[in-house]
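Structure first, then comments.
Only a single protein chain was left out; the remaining protein chains are all shown in position.
We just call them A and B in the order they show up, numbering each chain from 1.
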Amino acid sequence: MTVSTTTSYTLAELAERFGLVAHGDAGVRVDGVGTLAAAGPSQLGFLANSKYTAQLAASGAGIVVVRAENLADCPGAALVAADPYLAYAKIAALFERLPAAPVGIHPSAVVAPTARVSQSASIGPCCVIGDDAVIGDGVVLGPHCIIGDGCTVGAHSRLVARVTLVVRVTLGQRVLIHPGAVIGSDGFGLAFDRGGPDPAHWVKMPQLGGVRIGDDCEVGANTTIDRGALEDTVLEEDVRLDNQIQIAHNVYVGAHTAMAGCAAVAGSAKIGRYCMIGGNAGVLGHLELADRVTITAKSLVTHSIHEPGEYSSGVPLQESRPWRKNAARFKHLDAYARRLSALEKDKNHE
Amino acid sequence: MTVSTTTSYTLAELAERFGLVAHGDAGVRVDGVGTLAAAGPSQLGFLANSKYTAQLAASGAGIVVVRAENLADCPGAALVAADPYLAYAKIAALFERLPAAPVGIHPSAVVAPTARVSQSASIGPCCVIGDDAVIGDGVVLGPHCIIGDGCTVGAHSRLVARVTLVVRVTLGQRVLIHPGAVIGSDGFGLAFDRGGPDPAHWVKMPQLGGVRIGDDCEVGANTTIDRGALEDTVLEEDVRLDNQIQIAHNVYVGAHTAMAGCAAVAGSAKIGRYCMIGGNAGVLGHLELADRVTITAKSLVTHSIHEPGEYSSGVPLQESRPWRKNAARFKHLDAYARRLSALEKDKNHE
Partner (left out) sequence: MTVSTTTSYTLAELAERFGLVAHGDAGVRVDGVGTLAAAGPSQLGFLANSKYTAQLAASGAGIVVVRAENLADCPGAALVAADPYLAYAKIAALFERLPAAPVGIHPSAVVAPTARVSQSASIGPCCVIGDDAVIGDGVVLGPHCIIGDGCTVGAHSRLVARVTLVVRVTLGQRVLIHPGAVIGSDGFGLAFDRGGPDPAHWVKMPQLGGVRIGDDCEVGANTTIDRGALEDTVLEEDVRLDNQIQIAHNVYVGAHTAMAGCAAVAGSAKIGRYCMIGGNAGVLGHLELADRVTITAKSLVTHSIHEPGEYSSGVPLQESRPWRKNAARFKHLDAYARRLSALEKDKNHE
C-alpha cells in the first residue's frame, strides 16, 4: 500500500532536513511513502525489520531508508539512518493529511460567554465549551467535543472528535486526544454506611480534584482518566496512552511512559518515567513502579516494583484439553509442593 | 416476558416463510414472542435448551418452535425446526420495532457540500458528515454520528447513534454499528528517539492507512478499531464484534469470525475465518490464527495457531485463602520440576 500527496521532496532536501546521509541521485523526488513491496518511483520506503531484507533489492521505491549495513543491497537512492524506523516516522509525517480545521467557531458550537477561545483556534460543529474554559492558540477541537467548566486546552493541542473534558482538567501544549476519550470524570470513591435507619448502603465520596496532562501527551480512543478525590490525577509530559485505557483517580504517571490498549491503573498508583505497560495489563491501587519498568501484556501488578526491568504474570496458552488438566492441578499446587518436600525428607533420612 | 406488536402471522404463513413443518391449527395467529413460561396464546415461544423441556407441556404459547423429538410434548400448534434457536431468531425479527428513522437530513445535522448523501438515507440530529463522504441508499445514521472526510457508508447500513468514523473508513452494506464505537482512529505507533538535544522521547508514527469493513458486519458499543499505518485494517464480511473490543492497526479479521466483549487484538495480527474469540481474550501483535480457532474467555494468545481447535490459558478460581498458597508456589514451579526429576533420577539409580 502507498500514500501520495501533492507535496514532494528531493533526496537532498530530506537528507538535510533530517540529518541523514544520502546515497544516489540527489534530485530523486518523492511525494509519498509505501511499503518496500508496494512503493513506486515517486515514493519512499524503509527497512527496519530484518525480516524484510529480502524485499530490499527488488523494491521499486524511489528512495529507501536503511541502516548502513543494508546500503549495498539498495537498488537506487537511499538515506542512511542509525534507526530507520525513527527516521521514517519523521519523514512520513510530511505526507500526513490532517482533516481541514478552519479557524474560528462553527455556528453550531455552544460557547459560554465567560470562556476564552483563542482567535487562532478551530472549534468544530456541536462543540460545547463551558464557563471559564480556556482554549489556546492553534487548538483544534473536532466535532462534538465538550470542554467542561474551568478546563484549559493548551496551545496546538488537537482533540480529534467527541472528546469530553468534564471539569477541572488542564491539558498542556500539543496534546492529542482521540474520539470517545473522557477526562476528568468522577473517581470511583465510595464509603460504606453500615448503620442508620436505612439498610447498609454506599455513600459517594465527592471527587474534588482535577486532572493535569503534560505537553505532548497522547490519549487513545475511548480511554478514561478520572479526576482526583482531593489531589489531581497527573500525566507528566510525553505520556502515550493507547485506546480503552482506564486511569483511576489520583494516579500519577511519569514522563515518557507508554501504555498499550486496555491497560488499567487503579487509584493512587504512581508509575515511573519511561515505563512500558503492555496491553490489558493492570496495576493495583496505591502501588509504586520505578522508572523504566516494563509490564508484559495482561499481567497484573500486585506489589510495588523498585527496580527497572521486565515483569510478567500469567500462564501459557495451550489446547483446551491438556490445559484443563493442568489448570485443575493448580488448585493443589501447595499440596504438591509439600508432598515433594516430604519425599525429599524421606530420602534424606533413608 | 413477552413482546407484542401490531403485525401478526398465522402458523401457515410462518411455516411457509421459513421453510418449517407446521403441526396443529394452520390458522393460529401470533403477534409477538415470549419465553415458554410467559408467552400467551397470541405469542410464539421456542425450546432450544433441553434444560427447559419441562416447561413445554405447560406453556401457554400460541405456537412453539421445537425439534421433532419434542413435538409429542407440545400442548398446541408447533413449528418443527432442525435448529429451533436459529428458526426463532429469524421469526423474532418480524416483531422487532426499530426506532423511527425518517428519510432525509435532520436540520441540526452538518453536512459538507462535497459529501454525497443518498436521498433514501436518514441522517439524524447533530450528525456531522465530512468532505467527500459517501452515504449509501437506505442508510440510517442515528443521532450524533460523525462521518469523517472521505469515509463511505454502504447501502442499508445502520449506525445506531453516536458512532464516529474518523477518516479513510469504508463500510460495506448492511453493517450495524452500536453507540460509542470509534472506527478509524490513529493506530498506536511510536518510534523512540534516544538522541538529540532533547531528552529521549517518543515520535509519533503517522497512521496513513484506513479501515475496510465488509458486508453484514456488526460492531458493538464503545468498540474501537484503529486505522492502519500503511496498509488498511480489515474486517471481512459477517464479522461480529461485541462491546468494548479493541482492534489495533493493521489487524486482519477473516469472515464470519465473532468476538465477545472486551476482547483485544494487537497490531498486525491476522485472525482466520469462523474463529470465536472469548470475552476479554487477547491476541498479541503480528500473530496468525488459522480458520476455526476458538479462544476461551480471558486467554492470552502468545504464539501463532496453525490448527483449528479450542485454546485456553489461565488458572481456576478458588477461595482466596487456598488460592494465595497455590499462587505463591507458582513462583517456584521450575524448581519443583527440577527437584522432581532429581528424585526420579535417584530412584532409578538405587
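Following the convention adopted for this analysis, contacts are C-beta pairs under 8 Å (C-beta built on N, C-alpha and C of every residue); 3 or more make two chains touch, one makes a residue touch a chain.
Remember, predicted model here, so these are calculated numbers, not experimental data.
Chemist: Check the options A:E16, A:E69, A:E96 or A:D131 and report the residue that touches the missing chain.
Modeler: Reading the full complex, the residue touching the unseen chain is A:D131.
Chemist: Considering the complete complex, identify which of B:G40, B:G60, B:P179 or B:G285 is in touch with the unshown chain.
Modeler: Final answer for the missing-chain contact: B:P179.
Chemist: May I ask which residue of B:A12, B:A112 or B:A327 touches the chain that does not appear here?
Modeler: Of the listed residues, the one touching the omitted chain is B:A327.
Chemist: What residues on chain B make contact with the chain left out of this view?
Modeler: Touching the chain left out of view, chain B contributes residues 1-3, 33-35, 83, 85-86, 88-90, 92-93, 95-96, 99-100, 106, 108, 124-126, 142-144, 160-162, 176, 178-180, 216, 218, 220-222, 238, 240, 242-244, 256, 258, 260-262, 274, 279-280, 297-298, 314-321, 323-324, 327-328, 330-334, 336-337, 340, 343-344, 347.
Chemist: For chain A, which positions touch the chain that isn't shown here?
Modeler: Residues touching the hidden chain, for chain A, are 108, 110, 126, 128, 130-131, 144, 146, 148-149, 162, 164, 166-167, 180, 182, 185-186, 188-194, 199-206, 208-209, 222, 224, 226, 228, 230-232, 244, 246, 248, 262, 264, 266, 280, 282, 284, 295-296, 299-303, 309-316, 318, 322, 325-326, 328-330, 332-333, 336, 339-340, 343, 346.
By definition in this document, only the chains that are shown with their structure count from here on.
Chemist: Quick one: report the Å distance separating chain A from chain B, using the average Cα coordinate of each chain.
Modeler: 25
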